[in-house]
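Quick one: the structure is below, and I'll ask about it shortly.
Apart from one protein chain that is not included, each protein chain of the complex appears where it belongs.
Then we have chain A:
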């Protein structure tokens, strides 16, 4: 597998290669941001690709580190943008973190949540009660903050994307995490959330880093490249990784996940990573970097459409 890597599937001569690749897999897992859409705009051709894959009998899943939407919200967005998809095909970190807390942490109590209403909903759906969502402004003086009342039923702190992040939330998380028995989970470590037009917003990774630094503890991370995201899909749909193709735009999350789980990997260039970065990883001696080399790459996911429609 390792000998021929980083092969382009764009261009006229690649159709056979693409057909062979597609014939060798029964499931395709797509990252979302930078692969099938950017913000609220689809990457041209992406809906046709997903819909054609399904017509060709392939199973399609959406695996995203973005924690701001529930599975149903993603299904709604996918539908609105012309993708033929259902909620159970979507695996975002809001849903996967809830599954992680329930099945891996075996949480038997509440969670202090720095995150969105979507995360709150997914947690409630699996029977875990979150506390702390929403704005949390500062009041009082320093000694009050160290003595904020703590909910005795909280057994974990979960950090996801939260536009209401504040010093007070950071402080509360720290107070809970001073108890070494309190579990510490983060949705993902992405440093930036890319938006339309080249703008970006600080990502969950920044908030998680703040909490980790204050608490001098490392979080258990649910999102890519952690293999938990794949295990979540595989356990519900009985996937064979060798028959799976992971499609993403980030070498350090999507492609790394693919390598870690034994899937084939396809990098699209409509997002974060570049071919130059992939080739530099390929030339490097470092085993960690070698896991961030895709098997194939395309300029855009639309480039596989001709092969699909053949």
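Descriptive notes on the structure:
What we mean here is this: a residue touches a chain if its C-beta (ideal position, glycine included) is under 8 Å from a C-beta of that chain, and two chains touch if they have at least 3 such contacts; residues count from 1.
Assume contacts and distances are computed from a predicted model.
For the chain of the complex excluded from view, the name given in UniProt is "Pyridoxal phosphate phosphatase" [choices: "Pyridoxal phosphate phosphatase", "Non-structural maintenance of chromosomes element 4", "Sesquipedalian-1" or "Large ribosomal subunit protein bL21m"].
In the complete complex, the residue from A:9, A:157, A:170 or A:222 that touches the missing chain is A:170. Touch with the chain omitted from the figure is made, among A:86, A:147 or A:218, by A:147. Between the chain not shown and the residues A:213, A:242, A:284 or A:309, the one that touches is A:213.
Summarising the interface, chain A meets the missing chain with residues 138, 142-143, 145-147, 162-168, 170-171, 174, 178, 191-192, 195, 199, 201-203, 205-207, 209-216.
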